[in-house]
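Okay, structure first, notes after.
Yeah, one chain of the complex is gone here, protein chain that is, but the others are all in their spots.
Going in written order, the chains are labelled A and B, and every chain counts its residues from 1.
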Amino acid sequence: MEEKIPAVMMRDITKRFGSVLANDKCWLNIYRGEVLALLGENGSGKTTLMNMLSGIYFPDEGTISIDGKEVTIADPSDALALGIGMIHQHFKLVDVFTAAQNIVLGLPGKLDLKEASRKIREICERYGFDVDPEQKVFDMSVSQKQTVEIVKVLYRGADILILDEPTAVLTPQETEKLFAVLRNMRDDGKAVVIITHKMHEVESISDRVAILRKGHFTGDMLTKDTNAQEMTNMMVGRPVELNIDRPEPEDSRPRIELKDVTVRDEEGLLKLDHVSFTAMSGEVLGIAGISGCGQKELLEAIAGLQPVEEGSISYIEDDGKHEELIGKDPLDIKKLGVALSFVPEDRLGMGLVGNMDLSDNMMLRSYRNGKGLFTNRKDPHHLAEMMVDFLEIVTPSVETPVRRLSGGNVQKVLVGREISNAPKVLLTAYATRGLDINSSYTIYDLINQQKQRGVAVIYVGEDLDVLLELCDRIVVLCGGKVSGIVDGRKTDKNEVGAMMTKLGGVSE
Amino acid sequence: MFDFISFIPRAVMQGVPLMLGCTGETITEKSGNLNLGTAGIMYVGGISGVIGAFLYENAAGTEMNPFLTIAIPLLCCIVGSILMGLIYCFLTVTLRANQNVTGLALTTFGVGLGNFFGGSLIKLVKTDIPSVVLTRTSQAFSRTLPFADRLGWFGKIFLSYSFLAYVAIALALFASFVLNRTRTGLELRSVGENPGTADAAGINVVRYKYLTTCIGSVVSGLGGLYYVMDYASGVWSNNAFGDRGWLAIALVIFTIWRPSVSILASILFGGLYILNVYIPTGTNLAIKEIYKMAPYIVTIVVLVISSMQKKRENQPPAALGLSYFREER
Partner (left out) sequence: MIQISKRGELTRSKALLIRLLAIALGILACALITVITTRQNPLLVLQALVKGSFGSSRRSWIFFQNTAILLCIALAVTPAFKMRCWNLGAEGQVLAGAMATAACMVLMGRAGLSTAVIIPCMVVSSIIAGALWAAIPAFFKARFNTNETLFTLMMNYVATQIVAYFCVKWENPKGSCKIGVINQKTNLGWLPELGNKYILVLAVVALLTLFMYFYLNYTKHGYELTVVGESDNTARYVGIKVNRVIIRTMALSGAICGIAGLLLVGGINHTVATTIAGGQGFTAVMVSWLANFNPLSMILSSGLLVFLETGANELATSCGLNASFGDILTGVLIFFIIGSEFFVNYHVSFRSKKKEDK
């Protein structure tokens, strides 16, 4: 296969964002009839590199050749003209448009939605998709949106497809379905690139793997000639231990008890349907489920941010006294003396204020302390400095706005602050999403430390491998209902995966 | 009895500038640009037309070519409005400035420009005419269909208007058609909803924003021209145009971003505007001032009601007010 002319040749590609070097003299070959896995940690420049191929960014230096001919890709229409289509991690869809409107967006010619719908159905049949051209995007589930994205690219006749972490939002079953489609395309002679940092996906789908580390290209090889440990080492740059600690829970007693909790969103859709479980002190309780099936509402209901229609959420003190949390806002909960910490999914949109510096962000939880009208700025400043030392947060200073920090450091600031007020309950949502391996392990360690302190940890996660290694028990949600509670030490991925879709109809 | 037959034509005449302003602003907002400078643009549209007409009337003397009498002010109005649209676009699209502040500055600038030339035109051209009264141009602009008078109430209500009024309605309908039925409309809406998506689909976001904002400015500017040439009979008086630009922006929300709805809505608002003239008040002149609140109060009520019902289809363009930078991280 090495003798073939690559469909895409990228040479010495360099891209800077301000002072950050995102790609440094990267090389990449993409061949037709192959699935290439572009592997690298978060922040290693995979997406940036592919964005330059699809015309979103323009490289500072370097050349790109398609079928051996050097080209300039200045904007996305150039890329499309060359047959390059990218499916972004954050879907590029207009919510208020129908699937068909989204698919034909940007194409030349007269607007004929009927003809477009016919062509869409044709593509769907050929590769085995299920898309209703008339459906509006805001009514779709995540995997439906992804399908629309893929059809959109195929509709344009792209034969070089790039998928940016397509499986992050899918269940294991949906992932298998997607992979089957990708194999169809490969056999159809298309070049497929899949960006990922999950090793097992590389092994199951790709023919070739290319690895990036900190913006550098560290090499490519045929997937069958390598193994997970070697790839990880190339990704991280040194040998890594891939196991997560799981200490045995000690002195567990009930701490948070949910009974028949039912939540509807603003539009009246049922998000949680009679959810009941108990979180114990000194244990990590995992919450698994397809994205958007009630995890966010669940945590926010406990934290006092989400109105609950019926049911009860009680905080159980050490002496067995129950405190009802429903109907109380975060301030009321704090006044009750319940030390509850919450690491939300949306770090910069909810947990922190991106434009404020580290010490001002520390103040978010503590600014009310002390009498009088004025805020105390010394203690938060001190706390921020301590945290930078302690968690090895990389920042120019504590006066730097947190939005300028990298994802891992932002998360350390958030988790650090939430842990600093000695919680009894710690809620975390996707605590390691977008983090590199090192930062992820720091977060797992912090969570385990809290567990050993006797904190009841509720851990919402999306990576089943991590959930299975970290959590003592796992509550599986499906369409807002609890479809099972399993022992993290005894279950396996297939069992949990099946429970995630068990109830069938996910009411999105 | 309330005199509808004289009320409706006057309401329509009041409504036409609003209709043009509203249509122009709707087109602009569909591209994601919230142009608070519309008030200023309408002033500039008006004064540019006045300047053109004034210069032509003076130059032509008694021999006025009917075509040029219309074409020169119209062209001046279009050029003036486009320049205003370009200033707005250069600042907000190319330089990514805050849209609200830019809009306000544009209004200050535009209103200032209108009032300045309105007051100083004579002085600047050094003629001996006492004031800017463009009777002849105005006559050309407000010419109505010759047989309208003979059709009784029907002619009065439907046919008694000048060509710009019908142009306004046609523009609103045309804008509606383009937005909903054509590829250009689809692409434009995608720019306003999600410029990142539009960009990735190969749509030139910057070009769309520039083009639609300039077209929107022209349409709004025509509103100013209609006001001074037809409604005000060619007499420019400073600040007479008043707050109509702001009402036009409010109307955009009232019509939930649908130009076709703006036709009736702006006539309704036009009616509210002159309601105080039709309500008998006797000797209590002060109470008239209270009646003049009607359009504003109604706008407020509409704002509140439309914010209370949160229908997915009736939301503003999702990226309204935000500037777009492709390499944003």
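One rule holds in what follows: contacts are C-beta pairs under 8 Å (C-beta built on N, C-alpha and C of every residue); 3 or more make two chains touch, one makes a residue touch a chain.
None of these values were measured; they are calculated from a predicted model.
When you scan B:Ser6, B:Asn65 or B:Thr108 for touch with the missing chain, the hit is B:Thr108. Of the listed residues B:Ile5, B:Leu264 or B:Met293, the one in contact with the hidden chain in the full complex is B:Met293.
Of the listed residues B:Ala250, B:Ile263 or B:Ala319, the one in contact with the hidden chain in the full complex is B:Ala250. Interface with the hidden chain, as seen from subunit B, comprises residues 36, 87, 90-91, 94-98, 100-102, 104-120, 123-124, 238, 243, 246, 249-250, 253, 285-287, 289-290, 292-293, 296-297, 299-300, 303-304, 307-308, 325, 327-329.
For subunit A, the residues touching the absent chain in the complete assembly are 16-19, 58, 60, 71-72, 74, 78, 303-305, 329-334, 342, 344, 346, 349-356, 360, 363-365, 367-368, 373-375, 377, 396, 400, 404.
One rule holds for everything that comes next: only the chains that are shown with their structure count from here on.
Averaging C-alpha coordinates per chain places the centre of subunit A 47 Å away from that of subunit B.
Listing the residues of subunit A that touch subunit B in their complex gives 17, 54, 56-57, 75-77, 80, 86, 88, 92-97, 101-102, 104-107, 109-111, 138, 266.
Touching subunit A in their complex are the following residues of subunit B: 181-183, 186-187, 189-190, 193-194, 196-204, 310, 312-313, 315, 318, 326-327, 329.
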